[in-house]
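Removed: one protein chain of the complex. Kept in place: all other protein chains.
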Amino acid sequence: MSESISEAAAPEVAAVGLPSVRGVGAAPRKRNDFLYYGLRNKKLVFGLGLELILVLVALIGPMLAKYQPLQTTLPLQHPGSQHWLGTDLTGYDMYSQLTNGLRESYLIGALGAAFAAVVGMALGFIAGWRGGWVDELVQMITNVIVMIPSLVLLVVIGSYLSSRSILFEGAFIGLTTWPWVARAVRAQTFSLRGREYVELARLSGKRPVSIILKEIAPNMASYLFLAVILLFGSSMLIAASYDFLGLGPSGTVSIGWILNQAENGSALLYHLWWWFVPPVAVLTAMVAALLIANVGLDEVFNPKLREQ
Amino acid sequence: MTPTRSRNGRRWRYGTAAVAVLTLGVASACSSSSSTPAASGSSSASASGSTSASGSTSGGSSTLSFPRSETLYTSGTAYGPPVNWNPLDTGNFATGTQGLIYEPLYLYDPIKNQYDPWLASSAEASGWQGGKYVITVRSGIKWSDGQPMTAADVAYSINLARTNAADPYSANVASVANAVASGNTVTVTFKGTPGYTEFTDYLWKAPVLPEHIWKSIPASQIATTANKNPVGTGPMTLDTANQQEVAYQTKPDWWATAALGYSFKFKYLVDVVNGSNSQELGQLTAGNIDWSNNYLPGVNMLAGAQGGNSGYTLKFYGTASQHYMLSGNTVWLEPNTTKAPMNNVNFRRALAYALNPTAIAQAVYDGIASPAGPTGLLPTLQSAGYVNSSVVSQYAATYDPAKAKAALAQSGYTGQTLTLEAPQGWSDWNTAQTVIQQELKAVGININVIEPSSNQRTADLDSGKYDLALDNNAGLDSTPWSYFQRVYQLPISAQQNAQMNWERYTSTSDWNLVQQAATINPSNTSQLDSIYSTLEKDFLQQQPEIPLWYNGVWFQGNTQYWTNYPSSTGGNQNIPAMWAGYLGSMTSVIGLAQLTPAKAS
Amino acid sequence: MRRYLTRKLITYVLAFFVGVTLDWALPHFMPGDPIQGMLSKYNVGSNASYAALYQQFSSEFGLNVPLWQQYLNFWHGVLTGNLGVSIYENPASVTSVVFQAMPYTLALLVPAVLLSYTLGNRLGAAAARRRFLDNWVLPVGYIFQAIPYAGLALLVPFLFGSLWHLFPTSLGYSENLIPTFDWTFISSLLDHWFLPFLTVFIVSLGGWAIGMRNLVIYELENDSSRYLRALGASERVVRGYAYRNASLPQLSGLALQLGVVIGGNIVTEIAFQYPGLGSLIYKAISNEDYFLLQGIFIFIVIGVLLANFIIDLVFISVDPRTRLSMQGAAA
Partner (left out) sequence: MSVNVQNLSVAYRSRLGDVTAVDDVSFSLADGEIMGLAGESGSGKSTLGNALVFLDPRMKATGGKVTVDGRDLPIADNGAMRHKRMTEVSLVPQYAMSALTPTRKIGRLINDLLKSHHIKNRDEVLTELKRRLALIGLKEEVLGKYSFELSGGMRQRVTIIMSTLLNPSLLIADEVTSALDVSTQRAVGEMLLEFRDRGYVKSAIAITHDLSILAQIADSIAIMYAGRLAERAPTSVIVDNPLHPYTQALLNSLPEVGVRHDQALLTGIPGRPPSLANPPAGCRFRERCPFAFDKCTQTPPFEEIRPGHLVACWKVSQEQTAVTAGAGQEQA
């Protein structure tokens, strides 16, 4: 337990807590117990509820839009019945842009989290399971990646690419944030490796992959779940920064891109608040809801944390 | 928390504030140390300047600042910190290098379509004497180091361009045999037929250089040396420069005051390095910038603003019906004419029929840019009589989706998706891309919008690896010659590095006409008119480019401190641009000389 | 101790090597020719003068030698601090351009990181298991934490600048001043520094506060806290111990977080046109100044390595386990 690294922060979303899960390896609690506390946890209910609403908006919202996100209409319309969230200088309908941007944010969040989780878990499990020089190597790579400033790297790569896809952005984000998952998974695997049931499985000649998948992973499922949630949120935030700098996917509308447009169009000085306040508010709500749900979930999985 | 910890905490907090102050202090030290060598001579000047500014001293320490009421702040031209005052380093020199420090022989006035003698004193047209050109150099002008400016300097400048390929004006003097100074005249002789058009361009575009300084610069570096101590004949001298701005000080004994009655009412001119659109707008409306040459989207919203928070009124060159801005250069849709279906004239005409410049200009610029005419020639050239209106009415393909579909049907277009390139981050062009995409979609042409980096885009266009691209042509000019050179130049090489004929359109007869036009004496207007009419007719019939809109000579002036800005309606009908190629070639300096302080001091 | 240090040292050296190599390789293997792009800004009349200029700049930027030699030259340049000439500020050297911008970035980053870290930790620790404070700190912390830098970099200037006219929203100091070391100039510096600082500070603050809150709750439920309570230790002592224990993961979190904060700082600087490295990166991109971009990248990598080193040192001084394992007391 000398490595407190396992308790370190997720990128962007700082140390929202994934303090090393002390309940890991404890006998799995009853599912309805989770459900019971889950439904009574205000943070979880609020966070998930808000997130659900936003996901619905992302799914259904664009279908209700009267205009395409990149269709020019009357510029500078205030929010009203014709344009629910107004229009920008070019005459783009902000409602349409926002709901489509929301969709893209979720997509990026999912892609980023997926890439980071897959790479991070794979390397974390391998390092934690094999130990020795493999572990040293993985840790070394992890530490190196952490020290390469990813935004600057993207700036360098991105400025040479003529078109970038959503997949590229998601992959890039995932491939620069995995070290955090890898560290945590490694530490947990390390501590689970010595457990009796794992020893037993090992002695009975099971293959390492199946031990990891069947014995170790389920015991840190709740932990991994929390990690993925945080990655999801941080991917969306990172993507917003990239898009704001004009390094996002080309030809698509994202929340960061809307902010970029608002900045270019001097929305602040013309007091066109509807151009940038709703996107900021929505993205903040998306991420905050995830974070709140995350803490709620943590409390559900971990009885010690529940409010007293 | 133990008490010791909270004491630590307090220490931390003081510590962070101290760190901020300290690092910023270092920043200030670095910034001030970055001022140019000229600062050694001029910091005392600006310090003395500050003593006249009552509000800028505090706590007894004298602050080096520019007295606001005697300073003109400009912006919109510099995309990087001012580090270079070499007028031959055309891609790099600081705003004001050409115009405020170095001056040409003539200024071209696109609005009146005339040449104003500047360092030359005789009328421009009178210089052509047989196959020679004779320049009479204005007498009594001194370089800012006290040396007289003579005909020898003019001859030196021409011969430098003639003999050194690194000189950016070498193409202008390609036909020159020699330039010889004698007394106050310079006689330029030519190898065979003079390249009239290109040499005329030299007279107003190129700066006259001080021979006594330039001759010591190694030949390979004449266009790249930083020239941090510029010595010119212009109205100002370099004061200081740092990352954010360059400052010039008005010269009390500028030759044009005595000779032409022009003088700058401001003591300092500070040109601020460009920021983002919104920051420029903020600085402008806050009264921190007086004269802005930025493209500020939506700025026409402030046209009616009287007063506002800081009591300003924004002035534009034109009126609302003139789209506020003087038209400055033409933006084209550039088809790669070596690729199918763009190699089919019917397809190119279908593009022209399908696109509505009025709608595009309105959508992208919301009223501050004008839609382009069918020939793409700027309105100043049109008013100078270079656009043949009967040719236009007869051949122009103007917006008509039905005709577009008809033309498309005969174009061999099979529904494939074509790419449309514009550099990443050029937000107005990127918006235009989507509008064009929609308009072309409406007639059945499928477009995929791509935004490469601008280097990549340059490479694509140079090498002809593109389908369709947005591009703009050089700005205000005295003749349509460079416009058509840009359209028709041959031969086409693998790399079109000089950025001519990027659409790779091959028409030997048209290129011959362009070359012929260059060798016709400007006084032979009828022959020139007939050549240009033919070139326009071919342009409209063959549609090698599809003109879309005119980028404005973006200009907005804040009247808080200075008034009488250049305007199409007032007495100051001059070019309102500090851009390289405008300031120091056209009438911007005359426009600056007309500015008057807003408040009588 | 030797093992610990060796491992750290190898990591640092490796990170530096990878950083430098990536930095060198990317522009070389990406499409587009920087010189070609640079020359597109010139009014080059003919192919002949184009060729002359191209030749001139190629040799000036050292691009006219074989790749392996360019790579070695690059290393030589990195190690001697000679990173070549900036395209965009030609003929200024990349190093000098970077050094001019660096103080501004440090002035934002260092106080914002230190202040948000200390204050956030304190706030979070204070809020843990205290209903009233928690009800405030938690939601505000979440919102701060969830705001994208780009969003805050718009909202802050909108509120403090466009609406309330309290602070300037762009540049590093007011443009009617000439940089001098006097009070007027420094107060202008501070005036312009405040909003970008606030932006970076606020986003980080939420993260640290929430993180600390959660960690302290974990610690307060810990055996060692329970034992302290069972022995009648005052709540102050219990919390003090919990805070101290929770500081360790927060500190290693700080190291992991640096890259993100630097990214946020870049976004903020660009939005505020604050003349630090972030704005410089932006200018380098928009002017396609690869040499400058390379230089900035190197300096940021060095900065991150240094910061990591400092955090390592602090960690060692705070965490007895690491310290003692270094002294060889325990492997």
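To keep things simple, chains are lettered A, B and C as they appear, and every chain counts its residues starting from 1.
The rule is simple: a residue touches a chain if its C-beta (ideal position, glycine included) is under 8 Å from a C-beta of that chain, and two chains touch if they have at least 3 such contacts.
In this text, all values refer to a predicted model and were calculated from it rather than measured experimentally.
*Asks:* Which is it among C:Leu228, C:Leu258 or C:Val304 that touches the chain not included here?
*Replies:* For the chain that is not drawn, the touching residue is C:Leu228.
*Asks:* Just one of C:Phe74, C:Tyr241, C:Phe272 or C:Phe291 touches the chain that is missing; which is it?
*Replies:* Considering the complete complex, C:Tyr241 is the one touching the chain left out.
*Asks:* By the contact definition given up top, give the residues of subunit C that touch the hidden chain.
*Replies:* Residues 222-224, 226-234, 236-237, 240-241, 244-245, 248, 318-321, 324, 329-330 of subunit C touch the chain that is not shown.
By our rule, only the chains that are shown with their structure count from here on.
*Asks:* Looking at which chains touch which, would you call it a line, ring, star, complete or other?
*Replies:* complete
*Asks:* Going by the touch criterion at the top, tell me which pair is linked by more C-beta contacts: A-B or B-C.
*Replies:* B-C
*Asks:* Relative to subunit B, which chain has the most distant C-alpha mean position?
*Replies:* A
*Asks:* Comparing chain centres built from Cα atoms against the global Cα centre, which chain wins on proximity?
*Replies:* Central chain is C.
*Asks:* Using CA atom averages as chain centres, what separation in Å is found between subunit A and subunit C?
*Replies:* 21
*Asks:* Quick one: subunit A and subunit B, Cα centre-to-centre, how many Å?
*Replies:* Whole-Å distance between the two chain centres: 46.
*Asks:* Could you state the distance in Å from the CA-based centre of subunit B to that of subunit C?
*Replies:* The answer is 37 Å.
*Asks:* In subunit C, which residues are in touch with two or more of the other chains?
*Replies:* In subunit C, the residues touching two or more other chains are 31-32, 161-162, 169, 270, 285, 288.
*Asks:* Which parts of subunit B, given as residue numbers and ranges, touch two or more other chains?
*Replies:* 276, 282, 425, 452-453, 456
*Asks:* Enumerate the contact residues on subunit C facing subunit A in the complex.
*Replies:* 7, 10-12, 14-15, 18-19, 22-23, 26-27, 30-32, 129, 142-143, 145-155, 157-158, 161-163, 169, 204, 206-208, 210-215, 217-218, 221, 246, 248-250, 252-257, 259-260, 262-264, 266-267, 270-271, 281-282, 285, 288, 293-294, 296-297, 300-301, 304-305, 308, 319, 321-322, 325
*Asks:* In the complex, go through subunit C and note every residue touching subunit B.
*Replies:* It is residues 31-34, 36-54, 56-57, 60, 88-92, 96, 99-101, 103-104, 106-107, 110-111, 114-115, 118-119, 122, 125, 161-162, 165, 169-186, 189-190, 193, 197, 236-237, 239-240, 243, 270, 273, 275, 283, 285-288 of subunit C that touch subunit B.
*Asks:* Under the stated contact criterion, what part of subunit A meets subunit C in this complex?
*Replies:* 2, 4-5, 7-9, 11-17, 19, 22, 136, 140, 143-144, 146-153, 155-157, 159-162, 179-180, 233, 237-238, 240-241, 243-245, 255-256, 259-260, 262-263, 267-269, 271, 273, 276-277, 279-280, 283-288, 290-292, 295, 298, 304-305, 308
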